[in-house]
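Every protein chain except one is present and positioned as in the full complex.
The block that comes next holds chain A.
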Amino acid sequence: MSQPILKAEGLKRHYELKGGMFSSDATVRALDGASFELTPGRTLAVVGESGCGKSTLARVVTMIEPPTEGTLTIEGRKIEPDSVAKDPDLRAKVQIVFQDPYGSLNPRQTIGKTLMEPLKINRPDVSAKEREQRARDMLQMVGLRPEHFERYPHMFSGGQRQRVAVARALMLDPKILVLDEPVSALDLSIQSQILNLLVELQDRLDLAYLFVSHDLSVVRHFCDDLLVMYLGKPVEQGPKDEVFDAPRHPYTKALLSATPQADPRRKRQRIKLQGELPSPMNVPPGCPFNPRCWKATEECRTVVPQLEGGDHRFACFHPLEPGEVPEPKTAEAV
């Protein structure tokens, strides 16, 4: 296996909220300590409920926002808050594809201009003619027709727009592509087309993907490794098959049990979690999952469990044993 291209250690991103006249200041722990590696040709999927910090993680890795704490290392170089401003090449290493293809393309620019813009800004040495040639080649690579070059985004369907967004992200030859829920705004039939395109591009260009998603059936087919997040903290992390087949953290188990299945006759054990997702402004002490966990003990309410283990790591004092069935009082067959 090749060397990891990006290493993240204890990434944190907190937002300070200025309190109004009658409320005190608050800190939103949107991302609270995530460590992982990205390797060329492999995909790390980040899953979790909405509001668990997935998109914040994507933004920090893309260097749109600096981490509050923790380090990000790309190709052995430590990223400082001003590294990007100093070295434009670094910016080109990581690119991002956004969730909403209707908002991520400039409505006043033709597709051609949108594709050429990154080159124009970052590679002034490339001639205008070559720039256009590269953009046209890229258009073909993502499966669009040459006549689309002159068109405006509003003339395209969601799937085509997402292809354009992928093409734009690839214009600078990045090594890492952050995919922030790239298919969740699309139809199912279009989703698979885009996913196939992404797989094909990964093979061809040896890209490292950070795939943010809440759709577990997509993740199952697409990723190599999995990172499960809850309230800004990773709770379980490991190779896809191990996590899917033998989840150790109760939250992972509950999350996996919520995946819809295509077979209506199969009985499935759906774990219904009690209570609401706590606000990231007010994370419960101890294990963040303890108020909703059926195995929580006194220890869980006071001590924060750390992520432990080798390849397959989890942050839980009472991990599930393989084959363990959750207690019937909180589990219901649906």
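Convention: contacts are C-beta pairs under 8 Å (C-beta built on N, C-alpha and C of every residue); 3 or more make two chains touch, one makes a residue touch a chain; residues count from 1.
Going forward, contacts and distances are computed from a predicted model.
S.K.: Mind telling me which option in "Cytochrome bc1 complex Rieske iron-sulfur subunit", "Sulfite reductase subunit A", "histidine kinase" or "Dipeptide transport system permease protein" is what UniProt lists for the chain we can't see?
M.R.: Protein name of the absent chain (UniProt record): "Dipeptide transport system permease protein".
S.K.: Out of A:Q3, A:N106 or A:N196, which residue would touch the omitted chain in the full complex?
M.R.: Answer from the full complex: A:N106 touches the omitted chain.
S.K.: Give the residue, chosen from A:F36, A:F98, A:F222 or A:Y251, that touches the chain omitted from the document.
M.R.: A:F98
S.K.: Among A:E117, A:D215 or A:E242, which one touches the chain that has been omitted from the display?
M.R.: The missing chain is touched by A:E117.
S.K.: Can you work out which residue in A:R77, A:R145 or A:K272 touches the chain that's missing from view?
M.R.: The missing chain is touched by A:R145.
S.K.: Of A:T43, A:T62, A:Q237 or A:N290, which sits in contact with the chain we cannot see?
M.R.: A:T62
S.K.: For chain A, which residues touch the unseen chain?
M.R.: Residues in contact with the chain left out: 62, 64, 88, 91-92, 95-96, 98-100, 103-108, 117-118, 121-122, 145, 147, 151-152, 155-157, 159-160, 165, 168, 171-172, 190.
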